[in-house]
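Complex shown without one protein chain; remaining protein chains in place.
Note that the chains take the letters A, B, C and D in the order they are written out, and that residue 1 is the start of every chain.
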Amino acid sequence: MSDRASYELISVADVLLPIDPPQPRPAPRAAPVLAPRRLPAWGILFGPLVLVLVWEAASQTGLLSPRLLAAPSTAVTSGFAMLQAGTLQEHFLASAQRAWLGLGIGVAIGLVLALASGLTRLGEASIDGVVQVKRAIPTLALIPLAILWLGIGEVMKIALIATSVLVPVYINTHAALRGIDLRFVELARSVGLGRAEFLRRVALPGALPGFFTGLRLAVTACWTALVVLEQINTTEGIGYLMNRARDYGQTDVIVVGLAVYAVLGLASDMAVRALERRALSWRKALGA
Amino acid sequence: MSDRASYELISVADVLLPIDPPQPRPAPRAAPVLAPRRLPAWGILFGPLVLVLVWEAASQTGLLSPRLLAAPSTAVTSGFAMLQAGTLQEHFLASAQRAWLGLGIGVAIGLVLALASGLTRLGEASIDGVVQVKRAIPTLALIPLAILWLGIGEVMKIALIATSVLVPVYINTHAALRGIDLRFVELARSVGLGRAEFLRRVALPGALPGFFTGLRLAVTACWTALVVLEQINTTEGIGYLMNRARDYGQTDVIVVGLAVYAVLGLASDMAVRALERRALSWRKALGA
Amino acid sequence: ADLPRRVPPGTRLVAADQNQALQTMMQASGEHGRLAATVNYANFLGGPAILEAFRAGALDLGIVGNTPPIQAHAAGERIPIIAARTSTEPDYKFAVRPGLTVATLKDFAGKRIAYAEGTGRQPFVLRALQLAGLTRRDVRLVPLRVSDFPDAVRGGQVDLAPLNEPHFSRYLAQWADRGASALPADQHADLPRRLSYLYASGRALDDSAKAAALRDFVIRWIAASRWSKARPEEWVQAYYVRLQNLRPEDGRAIEASEGEYRFPALSTLIAPHQSTIDLIHAAGDIPRRLDAREEFDLRFDAVIAEHAA
Amino acid sequence: MSPAVRIEALTRAFAGRVVLDGIDLAIQPGEFVALIGRSGCGKSTLLRAIAGLDDGVAGGGTVEAPRSKAILFQDSRLLPWERVLSNVTLGLAAADAEPRARRVLAAVGLEGREDAWPGTLSGGEQQRVALARALVREPALLLADEPFGALDALTRLRMHALLAALVARHRPTVLLVTHDVDEALTLADRILVMDQGRITRDLPIALPPPRRRSDAGFDALRGLLLNALGVPEHA
Partner (left out) sequence: MSPAVRIEALTRAFAGRVVLDGIDLAIQPGEFVALIGRSGCGKSTLLRAIAGLDDGVAGGGTVEAPRSKAILFQDSRLLPWERVLSNVTLGLAAADAEPRARRVLAAVGLEGREDAWPGTLSGGEQQRVALARALVREPALLLADEPFGALDALTRLRMHALLAALVARHRPTVLLVTHDVDEALTLADRILVMDQGRITRDLPIALPPPRRRSDAGFDALRGLLLNALGVPEHA
């Protein structure tokens, strides 16, 4: 090993070419802002607000016939009337119970499945494909089977909500788990972490960003699933309300329903993101 | 500071002499295996396969009456008959055209929106909330509006597929963008990357893992959306087939439909993951 | 006022079809080729989407059961009925869950009955209750999607479900061993008969070219319907067997369940239609009592009388 | 001649903890300044302030620095999804960016590794890629945060030589953070000692090149600096 002398020799001059007079550098432009400044949490309301204003304007000027789509202001009046009559609250609570119970169960199962499948070979072999198949099959096609096994009561509805909520949680958490930096796994091995501690200290926190993304998809999925499910053995719920309004073309009620969905969607997304910001406060990321 | 340097500049040794052909070593087993060993791509078929076998066994032993759910073998026979008659292909192609066109458009729009919203304040303010509202509203409730504006033709169906496919692509890509390590953004600034180059060299590759997760959700969403959409002004498509089979209680056709969904789901997921593995080959991650 | 008769060349109609039945019947009978206007068919599954398509101006006419015109009316849309086809058979038949027997309509008291608001089965069930002298409070109406009715009744989730063919016959045949039964046929005698309406958008009716084309369509439709009864085997083959992939015996059962067709004058339907409206109104689904007369375009009675005789 | 870098009353604080405590500093064009100081005393914070990479950090003061600058971060900070060569050419607009990058990579001893993923490089190799990325730009101001920390003695000498050659050729202003007093003494025209957010020593180094440990004056300066760093009696 002593003949190190056989290395190639590169002279400094070769390296540092352009010998010719210094080239005119491209004019320095004002540095572009690559990371956007932080938007306040309510900032995302700007878009929806503009939308509602445009809609209202279109309704007022007659561009949009109220026969086709009620104006937001009409919907406010109708919504207020429904609130005063107490019907809106009833429908909302009926749906909320189903949606949130299904959400809780689905998120828990999705998380457990993702961990089992992400961290063990047998788990992946048995779980992953089944979840892929499940999510490829439309809920509408699963309803007959669900009725067969679980009847037409609340159990069936909550089960179906849970299975649809499970999918984004599973996929995102699983993908995030699979994306955990191998260096941290090595560290875990080198300090002799057991499986449970590895899960708690490395796998879960490492997969947390993915889990939250899945959760964001889940918190709205649990509500949208209700439109179909509340056609079955119910007389209460936002989904039921929407279906009946659609049957009889009650555009004002439809718009009230849309507003409920929109508010729910925005509120739950903002809630999850607030949670996420707190849980991931250690991150030094573009959007942090 | 003139000639501080008189050392030779050399490059690293070129070739090392190979001794024995190196062999891959089996992993020693003692400490708990924290990172699961790699499952071959077809490994995820294990779960679905077991499911089908259990189902067939239940059918054969009479535990599951064919009156309730046809056996997989019956479905194979029916499916084969439908293939020979050419009807299955026709339905498949009709759906595939809608699904994939919608997928392509939705993925493109989702990606662009995620970039606009993830990298600019104005973009986030105008886009993000609207997407949250959109995804909170069930497709079923959007159909009336879509019919109103886009009619009952293919345009309406493809637009609705695109908007539902857009959601997971947007959410996942946006979240991944927001999770890009700030250190890379600093690097980009320090080497004076312009916006376009920042996008191409840092933002896009950094958000790619999230984009792929979104894409995985999208490739099945485009098909499941069809069950509802193919109730409108169509006479062909897997969704139409399933709906009609339900109308007439053709359990074997329903199972053929389920099988088509399952195969599609597994195949498209595996395709996206193969693509992902290639695109992310630089990753040293738990699941790489 | 009389209907215009001249159909200018180039007149087009778009017809809402359900399960391709209209289109197949028109084509298999050869009547489609005799139409004066160019007619395209848009196939749908389910009523609400048809109403929305009308609103969007995408449709000129459609074939539906007895409730969609009421829904359209309630929604403030003008889609008058331009022709009707009644059958001698009941619209649906009540299947009874395995292990239970229900001998008369009066026995409905206290039972769980599958119920689908916004569909033809709603007035059907309500009428049955009315005939039995019961009110909604004497039974449990279980709201379900129509497509879930067979599953619900065979799984015992409901005691009674109004089924159509082939589900009704298949239910009795396949679940006889578990004690599947039905409300006796004679108990169905006073229940609503099968009823199909052709209805057309007010805008098409205001357009003299389209109105003439619609008049022509009604003539051809009556002929095609007659053809299907005159050549039931050809109809079953063309539609149920070839197009819908059903077994011939299923197809025949469905065909038989439709009984004989009649094409009554619309004026004679106003009273029964009003009572259907009243049933639904009493159920609380429509905010105000609608006037059935507004839902018919009686100008078509002349052409119906001429061709239905 | 106006200074290349001018800093006045610079303060920076994290969560109330003052890290830069009123720094005044002027660096002349072409000057080679070494910055040494205890771990955590604020060297990287100062460099980041000069580089303009600390928006959002509390503090005040003025910083003037040329537009054209290159930064060598304390971590090598390679984009893991770009191969070595692309990491070096990142943001380089020149038409001959690629051949130039290849030459610089060869000079840092990484010929043949142009197509490797950064994740497959050894620690020292990664550091050399980062060095190549900074050198290939030929900036007016080079801010280098311990660029040689992970290198062995020989490679380090070679990198010193490479840097010296670049400096001789293009005469950039250099601010080099290092923990190696000998390195500072060999390379710099001026050495700053930092402590608790202040510059406590500002030492011009007038030794003639080539500088060697055995030179008269070298050891004396060495002792002085180690003393300034608090090393009791330099072992």
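The rule is short, and it goes like this: a contact is a pair of C-beta atoms (placed from the backbone, for glycine too) under 8 Å apart; a residue touches a chain by one contact, two chains touch by 3 or more.
Everything numeric here is computed off the predicted structure, so don't read it as measured data.
Chemist: One chain is left out of this view; which of D:99, D:123 or D:217 touches it in the full complex?
Modeler: With D:99, D:123 or D:217 as choices, the missing chain is touched by D:123.
Chemist: Out of A:61, A:84 or A:190, which touches the unshown chain?
Modeler: Candidates A:61, A:84 or A:190; residue touching the omitted chain: A:190.
Chemist: Looking at D:20, D:36, D:144 or D:221, which makes contact with the chain not pictured?
Modeler: Only one listed residue reaches the unshown chain, and that is D:36.
Chemist: Taking the full complex into account, find the residue in D:5, D:132 or D:229 that is in contact with the omitted chain.
Modeler: Candidates D:5, D:132 or D:229; residue touching the omitted chain: D:229.
Chemist: Contact with the hidden chain only, please: which chain A residues?
Modeler: Touching the chain left out of view, chain A contributes residues 1, 4, 183-184, 186-193, 197, 201-202, 205-206, 208, 280-284.
Chemist: List the chain D residues touching the unshown chain?
Modeler: 14, 36-40, 44, 74-75, 109, 120-125, 127-128, 145-146, 149-157, 179, 181, 186, 210, 212-213, 226, 229-231, 235
Just so we're on the same page, only the chains that are shown with their structure count from here on.
Chemist: CA centre of chain A versus CA centre of chain B: separation in Å?
Modeler: 15
Chemist: Taking each chain's centre as the mean position of its Cα atoms, how many Å separate chain B from chain C?
Modeler: One centre to the other, that is 42 Å.
Chemist: Taking the mean of the C-alpha atoms as each chain's centre, how many Å separate chain A from chain C?
Modeler: 42
Chemist: On chain C, where are the residues touching two or more other chains?
Modeler: Residues 48, 55, 147.
Chemist: Which chain B residues touch at least two other chains?
Modeler: Within chain B, the residues that touch at least two other chains are 5, 8-12, 14, 144, 148, 183, 188-189, 192-193, 202, 246, 283-284.
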